[in-house]
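Shown here: the complex without one of its protein chains, the others still in place.
Up next, chain A:
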């Protein structure tokens, strides 16, 4: 899409998309790596949090950790967990929105899933 230097299918795929969720325009920046995915979510181009999650054969809840930003803010961790469960990949999420209520995060998640359906090769 906008990746300079030509992205071959086997390598890292960078994919940008956005969505009007309620009153807010939310931007997404996804990077597909081998068996893992980095996903940035935000309205302005700041990087303020980072969480990681991956599935665990011994537990139905993916294991997760907050790596950067406020560890008491569960938004990034919870989105990473949900995506890990859906994709079975290691997921890195940077969530940079003020609005963290559950109905809004559901909108975010649905927008991501919609894009995953439309462009499975990008995830």
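Basically, a residue touches a chain if its C-beta (ideal position, glycine included) is under 8 Å from a C-beta of that chain, and two chains touch if they have at least 3 such contacts; residues count from 1.
We take it that contacts and distances are computed from a predicted model.
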Absent chain [UniProt protein name; select from "Mitochondrial inner membrane protease subunit 2", "Metaxin-2-like", "Proteasome assembly chaperone 3" or "Replication factor A protein 3"]: "Proteasome assembly chaperone 3"
Positions on chain A where the hidden chain makes contact: 2-8, 11-12, 14, 16-20, 25, 27, 29, 31, 33-36, 38, 40, 42, 44-48, 50, 52, 65, 67-68, 90, 92
